[in-house]
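Some notes on the structure that comes next.
All protein chains of the complex are present and in place, except for one that has been dropped.
Showing chain A:
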Amino acid sequence: MVKKITSWLSVGIISAAALVGCNSQPSGTQEPSQQSAAESEEVDPRGQILALSCASCHGTDGKSVGIIPGFHGKSASYLKAALMEFKNDERYSTVMGRHAKGYTDEEIVLIAEYFGSLSQQNSK
């Protein structure tokens, strides 16, 4: 899989990473530049960190144990559409509209892709 090098990962930051050095992740690949390309790197790391917030209300990985709707297993396209509707007040909510407005359209895609990829991993 081709790794997405996104704009936030600037040259200056890569040198910072090199400083840190050590890697404890068991890795099948010999190539140092891909050594850290574990599962989490397959999608933009921003997706994960944006998505971690969702679990506090919707359950870990979107698996709800309470009355708030869970969304584990939903596709990226479904989640993107739902979040965009919340953001644009096209879908009724108590608090989701207020949350969705806090994310750019790009961030919404990243969140949707992150949870979409979790669902795919689980269905393998």
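Structural remarks
Here is the rule we use: a contact is a pair of C-beta atoms (placed from the backbone, for glycine too) under 8 Å apart; a residue touches a chain by one contact, two chains touch by 3 or more; residues count from 1.
As a convention for this text, contacts and distances are computed from a predicted model.
Entry comment: the absent subunit's protein name, as recorded by UniProt, is "Flavocytochrome c sulphide dehydrogenase flavin-binding", drawn from "Flavocytochrome c sulphide dehydrogenase flavin-binding", "Multicomponent Na+:H+ antiporter subunit D", "Lipopolysaccharide transport system permease protein" or "ATP synthase epsilon chain". Residues 7-10, 12-14, 16-26, 35-36, 38, 40-41, 45-46, 48-50, 52-53, 55-60, 64-68, 94-95, 98-103, 107 of chain A touch the missing chain (whole complex, contact as defined above).
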